[in-house]
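Missing here: one protein chain of the complex. Every other protein chain is in place.
And then chain A:
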Amino acid sequence: NVFKRFVEIGRVAFVAFGPYEGKLVAIVDVIDQNRALVDGPCTGVKRQALPFKCLQLTDYVIKVPHSARQKYVRRAWEKAEINKKWEESSWAKKIEARKKRATMSDFDRYKVMTAKKMRNKIIKHEVKKLQKAAAQKKA
């Protein structure tokens, strides 16, 4: 039980590089050792062959027969609410956070710095209080 996510019909994958970078697709069929027939009707990816190398598997699988038409892939995708689940996943949230960090301006960085400082101050204050209380209890 080393591997938890498998390439299977209906597996939702994240495209890591190439023209469809950052989009989700469903594996509809396997062409050969390196390529899969892939379709992303709800994410704007046309039905095509993509190499496995650029696909990163996610936890989601949709129930779809192999080589199913785009209409049925779309239906299964919407039924499983893949887009909504993806937005809520920490993977997608981390990508979003990275993007935000990259477009931060100098002023934004200052605001983040002051916010962190304030937060840490409050946390340290509470920790110190608890430590003091624990030390007093011991004594």
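Basically, a contact is a pair of C-beta atoms (placed from the backbone, for glycine too) under 8 Å apart; a residue touches a chain by one contact, two chains touch by 3 or more; residues count from 1.
Note that in this section contacts and distances are computed from a predicted model.
Note on the omitted subunit: UniProt lists it as "Large ribosomal subunit protein eL6", one of the names in "AP-2 complex subunit alpha", "Large ribosomal subunit protein eL6", "Par-6 family cell polarity regulator gamma" or "Glyceronephosphate O-acyltransferase". Checked against the full complex, the one of A:N1, A:S90 or A:T103 touching the unshown chain is A:T103.
Contact with the chain not shown here comes from a single listed residue; of A:N34, A:Q48 or A:T114, that residue is A:T114. Although one chain is hidden here, its contacts on chain A can still be listed: residues 102-107, 110-111, 114.
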